[in-house]
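Not every chain of the complex is shown here; the ones you see sit where they belong.
Just so it is clear, A and B label the chains in written order, and each chain counts residues from 1 on its own.
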């Protein structure tokens, strides 16, 4: 992998970001945090809690809002949204990106019936099976396996060691991280006296454009119909998407969350890490779910936040409270009885 | 991978399923849901909540019980258990299955001391180490690694990118999905002033027949004795089975559940997703554990269900209740005091 040259004049960056320089122009070799940036690096202030670092930073320039500009002692690059500007500039400085195709590595195995677009890179040890299509500008990392009939859309990238089972369709501009497995069998078995009987998983997986899929995340194939992931969905690492799940556009899910079979998640949801969402639910658009929540009922009204769990406690306190949790129903009944007793006392004229 | 031809006459399926056709025979090219099936596809009704779709479906035929047969407006294929019939028929229509061996791919590396049965397929990039045995009719997907002395039983299949460490024995008719790692070191360290000292994990893994292991699931090797997985066990994706765990026959575990070291799980248990089971426990046969439960005590009576957690709430409600959870022990004491005060009031003759 060749490394790109990532050096820019500050004025060049200002133009790309539609920003204004307050101070002197200079050469920027990279990005860093306010705390660690050097004279050759650009930094940014998006979170007000770091405002005190504006005076101590050694950064060559700092991305700030117009409101914060007068607090910058060095050079400021003034933009409407420093966080968005930082996102854009991070792409300019991504030394790992490399637009030059390296072609098909001699140690890759590509089936004669596969269709390989132009400017495609296929890494060492890759296996591309029958009737696979790799569209233009795809990058397939080393040791990936792409099975029969699957399609990788234009300009999508699979990092090393990704597995696509048969009949997986990936849209354009997707990024799939290492260890991800897309299209493995959904977990479906019919009980019988002789044990579980496998329900073969005959559907595939359909993934939209601009989807990012984290390391070691799994998306199972559908039982009959497909599993669907909408455009712009972002999945972190270690996520489990079961068979026939549908995820709406631009929904983002953090690491280690599991979504059980046939659940439909709306668009623009944000789901924190380590959540569990049970099967056959419908989750409305713009739902927000906090970390480590169990969602076991459908959510119909959009734009709401949900949680579960008890929150963090010192172990010694928690032990006492957990015992009481198991007495909660009893406590509730006793509270009710007390209320009735007190009411009776009042009725008897004792409390006026 | 060649694709099978999966076309059947409905009468042919009726014979295989021990079913009766109500309506006309025809050719069936595939399976689908009641909602999406076309005239050339077979569907099924197992869940009563979809009964209204019997009239609207375009399916060429529908698997139903005798009781439901008169509600089918088109052709019915009447069977005792539509769900079981669906499971069986799903196997007939699995276009991915292919009984024809493709032999050992030229890019696979097979150690001279390995034993390869008849009709075995070894995919591209596979590594088969010393003294490995692949029994008859095995299929080893591309880029799998099978380490020294391990055995893959007759007619078992490893999908792409599976890793078997040394001394892993897999029974017959098993299916292991991509990214699964079987036989990695259990997590064992002795504390010392100089830091953790590794306890080498000298046991192996013993897996029974007809076991399915999901994508990216891990089963660690034992410390001294082996880790054991019984016949017919079904493990979903992202499951962690720690060293020296024993899982009884026909137990099924859903995705993202973790079982800590030396725990013995009984037979015919069903464990939902995202559960945690701590170490050195014994779980009785036929235990059922609901989603995202923490199990930290042994379960001795069989056939019971267990749960933990607080259930899902709107975040705003949950925040109020969670604060109270931390006051629970205090609340319980105050409740007790009130009860005593009221009793005292009564004793003083005020409440008769």
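We take it that a residue touches a chain if its C-beta (ideal position, glycine included) is under 8 Å from a C-beta of that chain, and two chains touch if they have at least 3 such contacts.
All of these numbers come straight from a predicted model, not from anything done at the bench.
Trainee: Of how many identical copies is the complete assembly built, when 2 are given in place?
Mentor: All together, the file's complex is an assembly of 3 copies.
Criterion: only the chains that are shown with their structure count from here on.
Trainee: Can you work out the whole-Å distance between the CA centroids of chain A and chain B?
Mentor: Between these chains, centre-to-centre, one finds 25 Å.
Trainee: For chain B, which residues are in contact with chain A within the complex?
Mentor: Touching chain A from chain B are residues 1-3, 30-33, 36, 81, 83-84, 86-88, 90-91, 93-97, 105, 107, 123-125, 141-143, 159-161, 175, 177-179, 210, 212, 214-216, 231-232, 234, 236-238, 249-250, 252, 254-256, 272-274, 291-292, 309-316, 318-319, 322, 325-329, 331-332, 335, 338-339, 342, 345, 350-351.
Trainee: For a test of understanding, state which residues of chain A touch chain B in their complex under the given definition.
Mentor: Touching chain B: residues 107, 109, 125, 127, 129-130, 143, 145, 147-148, 161, 163, 165-166, 179, 181, 184-185, 187-190, 192, 195-202, 216, 218, 220, 223-225, 238, 240, 242, 256, 258, 260, 274, 276, 278, 288, 290, 293-297, 304-311, 313, 317, 320-321, 323-325, 327-328, 331, 334-335, 338, 341-342, 344-345, 348, 350 of chain A.
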